[in-house]
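Missing here: one protein chain of the complex. Every other protein chain is in place.
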Amino acid sequence: MADPQFFKVAGPFPLHELAEIAGGTLAEGADGGAEFSDVAPLGDAGPSHISFLDNKKYVQDYTQSKAGACIVHPALASRAPEGMHLVLMEDPYRGYACVARAFYPLIQLNPEISGNASIHETATTGANCRIDPGAVIGANARVGDNCWIGANTVIGQGVSIGADSRIGPLVTLDFCQIGSQVIIHTGVRIGQDGFGFAMGAEGHLKVPQLGRVIIGDDVEIGANSTIDRGTGPDTIIGAGSKIDNLVQIGHNVRLGRCCIVVSQVGISGSTTVGDFAALGGQVGLAGHLEIGPGAQIAAQSGVMRNVAPGEKIGGSPAQPFREWMRGVAAIDKMSKRKGQ
Amino acid sequence: MADPQFFKVAGPFPLHELAEIAGGTLAEGADGGAEFSDVAPLGDAGPSHISFLDNKKYVQDYTQSKAGACIVHPALASRAPEGMHLVLMEDPYRGYACVARAFYPLIQLNPEISGNASIHETATTGANCRIDPGAVIGANARVGDNCWIGANTVIGQGVSIGADSRIGPLVTLDFCQIGSQVIIHTGVRIGQDGFGFAMGAEGHLKVPQLGRVIIGDDVEIGANSTIDRGTGPDTIIGAGSKIDNLVQIGHNVRLGRCCIVVSQVGISGSTTVGDFAALGGQVGLAGHLEIGPGAQIAAQSGVMRNVAPGEKIGGSPAQPFREWMRGVAAIDKMSKRKGQ
Partner (left out) sequence: MADPQFFKVAGPFPLHELAEIAGGTLAEGADGGAEFSDVAPLGDAGPSHISFLDNKKYVQDYTQSKAGACIVHPALASRAPEGMHLVLMEDPYRGYACVARAFYPLIQLNPEISGNASIHETATTGANCRIDPGAVIGANARVGDNCWIGANTVIGQGVSIGADSRIGPLVTLDFCQIGSQVIIHTGVRIGQDGFGFAMGAEGHLKVPQLGRVIIGDDVEIGANSTIDRGTGPDTIIGAGSKIDNLVQIGHNVRLGRCCIVVSQVGISGSTTVGDFAALGGQVGLAGHLEIGPGAQIAAQSGVMRNVAPGEKIGGSPAQPFREWMRGVAAIDKMSKRKGQ
């Protein structure tokens, strides 16, 4: 299905292997030896494809699909069209993710250090790295094994990058330690000065920013996002956190493990965000706040207070989710009253 | 008027030619043979300049202007100062745009492929291209005729670019097809992975993003904007659409023809926007929505529902424009009540 100019499909795989990769089990009657050559959405799939059903909205597509195989919740097994081979599991989307990663593994590196890269003589690079043309790597920087450094990316003095990390093209890394298996997309800026000034009528005096940025393992950071280094303490991004495009993270922020930060969020200086918190698109967090683990913040919210663990909030300024929705409803009612 | 260090003015042009370029008609008594050497705003213009009146706010400037010629709506012809030559048309701003483009055509290319560019041996470039130093062009990429690829721009494997397109410096293009006469400004990121994860308590698993980005003809995209590639379907930007700076467009978004997307807008995954829709600055659209053709969405709105064709909405969450304004007025009234 995927354009072969850009993607190379692996496989085919027999169904029993796909079930194992997905972490599911073959349904009764499924042919574990049947081979499948690609993934596809329910509506487009044919007999050689494996698909998945995750969202009730698509049950009809499922009942009419021509997919040869499908990953599905056991409760929906009985509604499969005749002849479809099923892989059963509680979380079919995760199963699909695993299977899709088998058909489309990360692009192989083809280790090669471009002669057009500028690598300082004191910098070190691990085994099997690919370093593209125009990349600039500063003094004493250390790049781990199996890393990909994209074209025209600039890595400052002393920066370290763990193994198996992929740094896109045109990225800037400065004053930072990057973990392993990290993905940093194109145009990301890490480690520049935070926004710190001693303000006054005689002008604003720049305050030295003496901390670093520490990025945990398995973090992903989207295109053109910016993460400033700390003022003295470090700015910290916890392992497994996923950050979307055009996000701003201020100095001294501490983001926990496995947080989700959607596009265009801004997190002001010294705010702490707990593990598994989720911030919707365009959310703004004021500085020096504590956002509890598992908190969920609706898109475009403006948060000016601490948020309890697991709390769901929305609005600007943000309120508990239910109150926010009631407030929205009340305004809605008033605005529909004639003669107001 | 324009700084000659940066701009080179063409001309002079006789008025009859300017009227034709504008798409207007010479008013009675206007001297079609008179030559004009530049464009200028009403307040600054002199006898050798042609100006325009588009906004009623500037009628006084018009009545007092020393401009030698002016493009103006016929209804205002009678208020021109004595001796001003008039070009009459319904849409004077469009006329001005045409005339200004004649005086200041796009910078000529000076075709040259820099010896400092890294162009893969399997990539192809058309006739009369300019490729600046540090540009990196990947395997099997195809650049059409008369294109300009800016300095240090990185173009991935298999990307194609139509004729007469201008890609600014420090741009990233990956997994995409770019149309003809497209303008992509500096720092734009096209084609990186969308934000797709199978989330779970054991961590968030990256889902392969198997689609592309398709950019239609005559599209313009502003500095540092980001457009993610699709998950399987493509992300599509319709012909003639204009996108401002720092805009985020998620995976699988389909933007119609001739849309206007102002700075810092975020469009979440799988949302469809109809032809000629206009999104104000900092608008956020949730995912999987249908925004009808010609819809108008006020700046900073947060849109969580479908929008009808031609509908005007505002607020967060967005409401029909009139209700939004009434709601704003109601809050305003309450907030002015003493003792609340």
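For reference, chains read A and B in written order, and residue numbers begin at 1 within each chain.
Following the convention adopted for this analysis, a residue touches a chain if its C-beta (ideal position, glycine included) is under 8 Å from a C-beta of that chain, and two chains touch if they have at least 3 such contacts.
Here the structure is a predicted model, which is why all the values come from computation and not from measurement.
**Student:** Given the contact definition stated above, which residue among B:28, B:202 or B:332 touches the chain not shown here?
**Tutor:** From the options B:28, B:202 or B:332, the contact with the absent chain belongs to B:332.
**Student:** Among A:164, A:228 or A:244, exactly one should touch the missing chain; which is it?
**Tutor:** Reading the full complex, the residue touching the unseen chain is A:228.
**Student:** Taking the full complex into account, find the residue in A:25, A:114, A:128 or A:319 that is in contact with the omitted chain.
**Tutor:** A:319
**Student:** Can you tell me which of B:116, B:157 or B:306 touches the chain that was removed from the display?
**Tutor:** Here the residue in touch with the unshown chain is B:116.
**Student:** By the contact criterion defined above, which parts of chain B meet the unshown chain? Give residue numbers in ascending order.
**Tutor:** Missing-chain contacts on chain B: residues 1-3, 5-7, 39-41, 91, 93-94, 96-98, 100-101, 103-104, 114, 116, 132-134, 150-152, 168-170, 183, 185-187, 218, 220, 222-224, 240, 242, 244-246, 258, 260, 262-264, 276, 281-282, 299-300, 316, 328, 331-332, 334-337, 340.
**Student:** Take the complete complex as the reference. Which residues in chain A touch the chain that isn't displayed?
**Tutor:** Looking at chain A, the ones touching the missing chain are residues 118, 134, 136, 140, 152, 154, 157-158, 170, 172, 174-175, 187, 189, 192-193, 195, 197-201, 203-208, 210-212, 224, 226, 228, 232-233, 246, 248, 250, 264, 266, 268, 282, 284, 286, 302, 316-317, 319, 323-324, 326-327, 329-331.
Just so we're on the same page, only the chains that are shown with their structure count from here on.
**Student:** So if I superpose chain A on chain B by CA, what angle comes out, to the nearest 5°?
**Tutor:** 120
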